[in-house]
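Only one protein chain is missing from this complex, and each of the others stays in its spot.
Showing chain A:
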Amino acid sequence: MIWLGIETSNAPLSVAIVRDGEVLSEIVQNTKSTHSVTCMPTIEEVFRKTNLKPVDIDAVAVSEGPGSYTGLRIGVTIAKTLSWTLKKPLVGISSLKVLASNVELFDGIICTMFDARRKNVYAAVYKGKELKTIIPEHHGSLEELLQQLKEYQETIMFVGSDVKKFKEEIQSVLGEQAKFAPPSLNLPRASKLIELAEKEPLPTLEMVHSFVPKYHRLAEAEANWLKAHQKEQKG
């Protein structure tokens, strides 16, 4: 079984081809380049390096969000177009879980997060080893999340390249309870994405058309419209 994995949910980019659990080729980069420019050439590169053709793959895995809206759309658009036109199933995996799997051997609590601006984060919390979800992926305030985490009274490993922006605040609430992953583990890897995707049941091909990123937030205009509309209905 040959997998193509695509991860563009935030600034880093990763693409991998994995055959029967063996990583054949993987590219991880953190160059702040535009995914729209680099993603397809990077995919072409991993195919070239592995001497494989697009038709050779059996399934596609993509990081489905949360993250940067534009980044997610580029990865998902490429993944769903390849999946649809090559008639191979598409599996979406939480971008927060992909990142958590970098430190899955850690025997404690794992918290992954992305900056969502205005002191908000996209975050999720898992239990190490099995990556059991403790706090599901969500969009919310960093402060609330830290207060929740404080109650666990266990060591918490923070993972993600945005974590350094919040390091002071995290330490002021959690003190010694907080540990931070080394920089090399803060970048998402498409091979880890594929490992997680392999554990999921393969969706039918009909599911590809309706596949969309999980933004975890409405567009601002949509949220405002709903608010106004609900007021109207209430009278």
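Here, a residue touches a chain if its C-beta (ideal position, glycine included) is under 8 Å from a C-beta of that chain, and two chains touch if they have at least 3 such contacts; residues count from 1.
Just so it is clear, contacts and distances are computed from a predicted model.
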Among "Polar amino acid transport system permease protein", "tRNA N6-adenosine threonylcarbamoyltransferase", "Sugar ABC transporter ATP-binding protein" or "Cytochrome c oxidase subunit 3 family protein", UniProt-listed name of the chain not shown: "tRNA N6-adenosine threonylcarbamoyltransferase"
Touch with the omitted chain, as defined above, among A:Met40, A:Ile134 or A:Leu185: A:Met40
Full-complex contact with the absent chain, from A:Ile2, A:Leu86 or A:Leu185: A:Leu86
Footprint left on chain A by the chain that the document does not show: 34, 36-41, 43-44, 54-55, 69-70, 73-74, 76-78, 80-82, 84-86, 208-210, 212-213, 215, 219-222, 225
